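Excluded from the complex is one protein chain; the other protein chains are retained at their positions.
Showing chain A:
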Amino acid sequence: MNSFTNRESTTIPQQFALRSWVSLEPGLEENEWVLIDNRSGAICTCNDSAGVLLVALQNGTTCDQLADALTSRFDVSVIEARQDALLFIQQLSGTGFVYENF
């Protein structure tokens, strides 16, 4: 409860999304994906689990939603899925492919 407003505090979950210059295409075979940096022409192959996360990131998503996507697709615990999702976002943020969408 906020002592000034007497209202419950609300937390807006962080949303992450792929940058507009990054595109995702299906790979040669099922469950394969290719990430393309349209600014530099760099191409990156992605496995199934990365593909699940990247598809979600195309439209903007939260870390919890990413973890849900992993647990619904793979046999992995919620904690592990959340850790993996966080690490993935950190890595993509480091390359500039992902940004926080306020």
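One rule holds in what follows: a contact is a pair of C-beta atoms (placed from the backbone, for glycine too) under 8 Å apart; a residue touches a chain by one contact, two chains touch by 3 or more; residues count from 1.
Going forward, contacts and distances are computed from a predicted model.
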Which choice in "Spermidine/putrescine import ATP-binding protein PotA", "ABC transporter branched-chain amino acid permease", "ATP-grasp domain-containing protein" or "GntR family transcriptional regulator" gives the name that UniProt lists for the one chain left out? "ATP-grasp domain-containing protein"
Which residue among A:Ser23, A:Ser77 or A:Gln91 touches the omitted chain? A:Ser23
I need the residue numbers on chain A that touch the omitted chain, in ascending order. 21, 23, 25-29, 32, 34, 36, 38-41, 43-45
